[in-house]
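Okay, handing you the structure first.
Left out: one protein chain. Kept in place: all the others.
The letters A, B and C name the chains in turn, as written, and every chain counts its residues from 1.
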Amino acid sequence: MQPLKLLSLSIAMLVCHYAVAQTADVSDLPRKGKLLTEIYSSTILKENRLGIDTKRSIKVYLPAGYDHSNKRYPVIYFLHNIFWNNDQMFEDGRVVTLMDRAIVSGVMGEFIMVVPDYKTATTGSLYENSPVSGRWLDHTTDEIVPFIDKKFRTIPHQTSRAVVGEFMGGRGALKLAMTRPDIFSVAYALHPVATGMGELPWAYLRINWQKLFASKSYPDQSLEGIEQIFLSVSQAFLPNEKRPPLYCDFFMEMVNNTPTLLPDNVRKAREGFLLDESLDACADNLRKLSGIALDWGRFDPTYAHVDSNREFSRKLEDLGIEHEAEEYRGNPYDKVWLEDGRFYTRVLPFLAKHLIFAEAASVSK
Amino acid sequence: MQPLKLLSLSIAMLVCHYAVAQTADVSDLPRKGKLLTEIYSSTILKENRLGIDTKRSIKVYLPAGYDHSNKRYPVIYFLHNIFWNNDQMFEDGRVVTLMDRAIVSGVMGEFIMVVPDYKTATTGSLYENSPVSGRWLDHTTDEIVPFIDKKFRTIPHQTSRAVVGEFMGGRGALKLAMTRPDIFSVAYALHPVATGMGELPWAYLRINWQKLFASKSYPDQSLEGIEQIFLSVSQAFLPNEKRPPLYCDFFMEMVNNTPTLLPDNVRKAREGFLLDESLDACADNLRKLSGIALDWGRFDPTYAHVDSNREFSRKLEDLGIEHEAEEYRGNPYDKVWLEDGRFYTRVLPFLAKHLIFAEAASVSK
Amino acid sequence: MQPLKLLSLSIAMLVCHYAVAQTADVSDLPRKGKLLTEIYSSTILKENRLGIDTKRSIKVYLPAGYDHSNKRYPVIYFLHNIFWNNDQMFEDGRVVTLMDRAIVSGVMGEFIMVVPDYKTATTGSLYENSPVSGRWLDHTTDEIVPFIDKKFRTIPHQTSRAVVGEFMGGRGALKLAMTRPDIFSVAYALHPVATGMGELPWAYLRINWQKLFASKSYPDQSLEGIEQIFLSVSQAFLPNEKRPPLYCDFFMEMVNNTPTLLPDNVRKAREGFLLDESLDACADNLRKLSGIALDWGRFDPTYAHVDSNREFSRKLEDLGIEHEAEEYRGNPYDKVWLEDGRFYTRVLPFLAKHLIFAEAASVSK
Partner (left out) sequence: MQPLKLLSLSIAMLVCHYAVAQTADVSDLPRKGKLLTEIYSSTILKENRLGIDTKRSIKVYLPAGYDHSNKRYPVIYFLHNIFWNNDQMFEDGRVVTLMDRAIVSGVMGEFIMVVPDYKTATTGSLYENSPVSGRWLDHTTDEIVPFIDKKFRTIPHQTSRAVVGEFMGGRGALKLAMTRPDIFSVAYALHPVATGMGELPWAYLRINWQKLFASKSYPDQSLEGIEQIFLSVSQAFLPNEKRPPLYCDFFMEMVNNTPTLLPDNVRKAREGFLLDESLDACADNLRKLSGIALDWGRFDPTYAHVDSNREFSRKLEDLGIEHEAEEYRGNPYDKVWLEDGRFYTRVLPFLAKHLIFAEAASVSK
């Protein structure tokens, strides 16, 4: 924002908010980015027991200047939530407009954004590697990233690569930060889930085990959300290839017709699913990143999400890991994708600050 | 930030962080603001029982352009913490540099900042009106604000006036927002205290009552911080002009040599001191403001501050009062006045968005 | 427990747990109480808009000795939860057995227990007085209590009368303690709900307002539990006799097809429903009781219940009101009515300690 611009606006209007000047109207500017859909045939995802479709669509946002330059750009990988997909994310056009505006108004330099497709027949990926439910992390780092680097003019280096996600995708962003600093150097998790246990023991989660155990096939659309989620958790972290049709064990089993806790399975599921359980082991990886952030809305009706994120930040602090961790008013459903929402005012400036936008090669040309 | 500037910087450097471009180096720019010290002789503060010095210093920051224009400027009133004063606030020069930089880099238009002096012989003002400890709120709105509007080229209207404070000064900022929307239309409380009770009953606060009751004079520098604070709370909210030398009642009194709770006095002190207790009554006032924000650091060792602010935000929400309320990683001692601290990255942009920077009169000239 | 008894048992068994001696086997003892069902025709409940059945059943437990003595007994009034009734409570016989055992083993002297019927066509009573949903508090104190005192040999005095309830009935027990110390002198709330707001603002409760507003009749069994509950809250605390068929206002109304918060109605509903809102006003009443207790299970999946009860206890403490407030491991569904559950090990001993079991009149006979 140039002070000069402010002055001229001030004279034009009798009463003006300074903020008005900050929100450049980009609707009639020619600097609009472009959204492509690529199709990728995955080899890695073939290894699964749940009939996952190995043809994956990939959404790719290219900035306005892409076609008229030979520059290389940093890349943001965005991981979507469960019960969601990368088509829905772009349906109303809001996300592309926000990115166009961010670039035009100088919030951030030009970048590419890639949104792979993590949907499945039920919940979608939990962003893990599992012999039963698929090696989604490997799929991302070993298939998608090389594919994008080959096909587009990216800066093919971790210092110019960020991973961002929301909800379960926020879990994914943190998981990749914790395990693959060779691929990503910046991570931003929007309202991540499964960062910790929260206040409720596993045995008290409102899961209808009778209904879940009565399930005779997969996918079983008659299951409610909570049962679908914990079935996915079980398939990911308690895989059992010898137990069709669900191919997993559970942390509760029916004993004398009563759901009964299996502590060892709780421990395994916990260690796999809840990110704080592997923080100690991953601390050195996290220290290699140049920027780590998470944020979350205070009024998520699932209090465990809020409680866990507070504690996750406390644990990062104890490990001496530099990060940002903001808890904002409201819930994560209505504060992120607004014009002045978290994505525009927090995520993009954070990436702008921590990503490297130029590389020796491209500049020297 | 102009994209052009970014490009030229990119070419100049082999590897650059985009963020570098955001932090303009202002050290050699001529656009430096000016810090004045005014002295104000208060009539209102004469009414007190504690020997308050009625000669008050006022720090006034004028932006670089002030002397070379006949423009009028919005004004930020800043309320400092207890055990602190307005001289200390400017001692290391950091605050003025941040404001200069914010104006030069376009974070905010030019503005005046006023920091009155709320120190006393012990804790300093709690930002209240009390016959015993002084009418500090009235002093601010009825003396300081008119004085500043008369002496400087301010935009003398509430829509161009913000009140900001930290810690107890944050309480002050919220209290003025709750009671004087005719004076201020924007409020930002940095890590406010006394917004609510927290998790601990009053009887369990670690106050050494024996020591406090043994106090034979005021001020008594031998008292520790916690006793000084609750003495100030008592003088402000349980004033008793007939009880020298401390001129107040307490919410505990010695009964048979044991500190014993007086529930009625707890209630009075609570209703006066804790802001959430008067939220219902002040809701209509708050609705008149154009911007309300509070933030706080998660790792304040006094958990009650954190807990209370979370709940204060929840109560604002129930009253349908638009506001921002961010809880950030870290504590409020080391995150606010850094180059990329809360004041620079959160407070000033919030004020920029909600204050009105131009007025009909000045523009029409 | 007599030490002698312990000794003889010790000799009889090679290895014994002391606890064995504590659990007297009463199955073959003749000292079994008796459960009666009375029917009461209510006048007070006629005043309502929801078609409440004014014929109410009352369960009455008489201790084993009742028929063979002319003694008078203290009375425990028990208030059941919503979505529940007084028939269900006695169906499996467990409650009567626990009371028989308590009396035989000396946990408590002989007493009468009365369980009125608070069910309605939907949720059941929230234990309030409402022109729309019925004056249930008045029904209890002005109809049921006199009826019982007339029909049975009670000690007809508040010092020999306790009110106990669980969940919403716990709310009822506390509400009666807060308003009618002339009737009850001892109160025990088992896992009470609605003692405070919890961590979530009203606007964030997962209520399907579209569905609720689409309701065209009352009762509407197609509504889910959460919608039924907040409809009952609205009928109780936002009654509107001119608005058929639901006869109430709401704290959200549809504005432009969007559920929109009405802060004034939030305030009214909050002040009526949440007990902590009227604690200040009721403090003197509570001080008249000889015993107040609440307890709750830590692992209630609705965290707001846990959070609110913690804070309710904190507020009682600030008011200097003596009470017990235990948070126990587990949830309130499976810890209360066990052989060594909360009712047997906490409620009955508390009542034993605070109720008066003998009266001048009966003793003098």
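In this section, a residue touches a chain if its C-beta (ideal position, glycine included) is under 8 Å from a C-beta of that chain, and two chains touch if they have at least 3 such contacts.
All of these numbers come straight from a predicted model, not from anything done at the bench.
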Among the chains presented, those that the missing one touches: A, B, C
Of C:V60, C:M89, C:M108 or C:L279, the residue in touch with the unshown chain: C:M108
Listed residues C:F78, C:Y188, C:F273 or C:F299, member touching the removed chain: C:F299
For chain B, residues in touch with the removed chain: 199-201, 204-206, 299, 301, 303, 306, 331
Positions on chain C contacted by the hidden chain, ascending: 1-3, 6, 10-11, 13-19, 22, 103-104, 106-110, 298-299, 310, 313-314, 317, 323-329, 352-360, 363
Contacts of chain A with the absent chain, listed as residue ranges: 197, 199-204, 261-263, 266-267, 270, 280, 283, 310-311, 314, 317-321
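Criterion: only the chains that are shown with their structure count from here on.
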Length of the line joining the C-alpha centres of chain A and chain C, rounded to whole Å: 46
Contacts with two or more other chains, residues of chain B listed in rising order: 310, 314, 317
